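Of the protein chains in this complex, one is absent; all others appear in place.
Up next is chain A:
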Amino acid sequence: MSDTQFDVNKYIRAQFFPQMWCPGCGHGTVMGALLRAIHDLGLENDDVSVVSGIGCSSRISGYLDFNTAHTMHGRALPTATGIKLANPNLKVIVPFGDGDSTAIGGNHFIHACRRNIDITAIVMNNRIYGMTGGQYSPMSGRGVKASTAPYGVPDESFDLVELAKGAGASFVARTTVYHAKEAQNTIKKAIEHKGFSVVEILSMCPTQFGRKNKAGEAPQMMEWYKDNTVPMGSKKLADNPDLIQRGVFVDDNERLEYCTAYQELVIDKVMKKG
């Protein structure tokens, strides 16, 4: 744990700023929460690897002074799996978009959950494809307007928490960019957790989602998260069961982590046999 003052310059590649995100984009808040969590944990830059896919959200890897890979659309988790298996000492963190993680990368996502490999997945969920101009994602939800759904999205969305739980992730949480401090603490717990951890952070894209859905500017979109989310198990939830729950839904330290499993159940076993 760190007792020094947080200095963002320790973690960013300042020469590559300003970043490409629009004013009011939620992704910057996620980046801030992630860096503060890394600081709180006292992690050295050399010991962290940040691996992302493709999207506005996934541009995050380039801005951070760690071992960073900006991979292919949807392929952050399998690339991160290779990095982690090759060097289990690295803290591997995968921040990526809702499209990247649940559409093109959906298969990789459920299998990373199932393997329970010690990687922290941070889904920056703005419910839209920001980078490519506001097409709908598997997280948009029925009725949302998107550039490929001018009459509203006809499909159901995933519930990412349920998806991660069902697929076997051993740490599953949800928070929002309105709750920045909570996001920081949740990410911290997720990184500390040994196993596959998923943190869904409800982010926002005023440029693509906000405009098309008359959701207002960034401050209104933030407010929406304040008004429409509640801590799990709270009185407010009991009174308003339709609100979106925040909190840590799974935190299971009993499940065997994948790198450990491979070491103990495969390598140690064959070595013993000789």
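Miscellaneous remarks
Operating definition for what follows: contacts are C-beta pairs under 8 Å (C-beta built on N, C-alpha and C of every residue); 3 or more make two chains touch, one makes a residue touch a chain; residues count from 1.
Assume contacts and distances are computed from a predicted model.
Matching "Elongation factor 4", "Recombination protein RecR", "Cyclohexanecarboxyl-CoA dehydrogenase" or "2-oxoacid:acceptor oxidoreductase subunit alpha" against the UniProt entry of the left-out chain gives the name "2-oxoacid:acceptor oxidoreductase subunit alpha".
Residue A:A69 is the one among A:A69, A:A173 or A:L237 that touches the chain not shown.
In the complete complex, the residue from A:G42, A:G82, A:G166 or A:P219 that touches the missing chain is A:G82. The omitted chain makes contact with just one of the residues A:V51, A:V161 or A:I187: A:V51.
Chain A meets the missing chain through residues 13, 16, 45-47, 49, 51, 54, 61-62, 65-72, 75, 77-87, 89-90, 107-108, 111, 262, 266-267, 270-271.
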